[in-house]
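With one protein chain withheld, the remaining protein chains of the complex are depicted in position.
Showing subunit A:
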Amino acid sequence: MPGADKETDLSERIESFLSELKRCGSGAGSLRGSAETARETTALLRRTTAQARWGNAGELMEIIRKEGRRMTAAQPSETTVGNMVRRVLKIIREEYARSRGSSEETDQQESLHKLLTSGGSSEDNFRQHFAHLKANVIEAINELLTELEGTTDNISMQALEHIHSNEVIMTIGRSRTVEAFLKDAARKRKFHVIVAECAPFCQGHEMATSLCKEDIETTVIPDAAIFAVMSRVNKVIIGTQTVLANGGLRAVNGTHTLALAAKHHSTPLIVCAPMFKLSPQFPNEEDTFHKFVSPHEVLPFTEGNVTQQHLTPFSTLKTEIVTGQRPFITHSNVFHLHHTHLLL
């Protein structure tokens, strides 16, 4: 039966995606950027919409929620997966509302009055069947995919508004968004970039060599020298892994120190984040947000009896939280962190 084939094909794809997610976290699999993960997640959800069996919007949302839960469970630190699932669910709700004929504005504005009077009756409304819902949803997901493709370019286009000539810019680690941002500005302006290598993985080295190819004056400094050179830096531009709902950041190790040093010297800190990195999560528990990697990157097991006898095997960290005041540059405009929740 063609339906069953489609289903097994779909579940195969989902399984392979999940295993890739699980592997990429440990660093053994192919290290993919979050843009690729977002794209693949959205493509997979589009395929699920097309090939899975569902009768009305409610069933579709259930299927997508279930798949989404499995995907986030495979790699909890890769938050773009969850963000894209939430976006697709939102698309489904919008399309359903449009099909039903009610105006979009009144549905989206959850005014207090509506919350009090209607009292959660919106759940039952997703049971109606519409013939064109599938096509509309798939079209909307295609639009989302095109938006994803162009998001980095949209950020880079704003580069010249933020960088003037003869500036000294500091960045940390490696972010594809910031790289594109700086390369775009370098076409018209001359400036100097200081890259803090991010021990122990030292992604800063890759970033520096890549920037040098565009003839940008780059200097690589060790993490310990961040505060020492900060007094000569004009701007700090960083990428991040996730932007949290309260404006906090979940970013690579060492970003908190960089932010504190910038604050001490009153240096502006700019974060470049594409739309798919915005997450509605709040940083409730400190520990659940940190991701640990094996300590042998820091102190290899061959270093002898030290590791075996008394050393508590402490792990290196990949992420941390940064809070504070700074503007965000997203694909459409510049936002202040307090308004992050309006973007979602």
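Definition applied: contacts are C-beta pairs under 8 Å (C-beta built on N, C-alpha and C of every residue); 3 or more make two chains touch, one makes a residue touch a chain; residues count from 1.
Throughout what follows, contacts and distances are computed from a predicted model.
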Among "Alkyl transferase", "FAD-dependent oxidoreductase domain-containing protein 2", "AP-4 complex subunit epsilon" or "Translation initiation factor eIF2B subunit delta", UniProt's protein name for the complex chain that is not shown is "Translation initiation factor eIF2B subunit delta"
Touching the hidden chain, out of A:K22, A:K134 or A:H256, is A:H256
Given A:A50, A:L89, A:I138 or A:I221, the residue that touches the chain left out of view is A:I221
Given A:V178, A:C198 or A:V236, the correct residue touching the omitted chain is A:C198
Per the touch rule stated above, subunit A touches the missing chain via residues 197-202, 205-206, 208-209, 212, 215-229, 231-232, 253-254, 256-257, 260-261, 264, 286, 290, 298-299, 303, 306, 309-312, 314, 316-317, 320
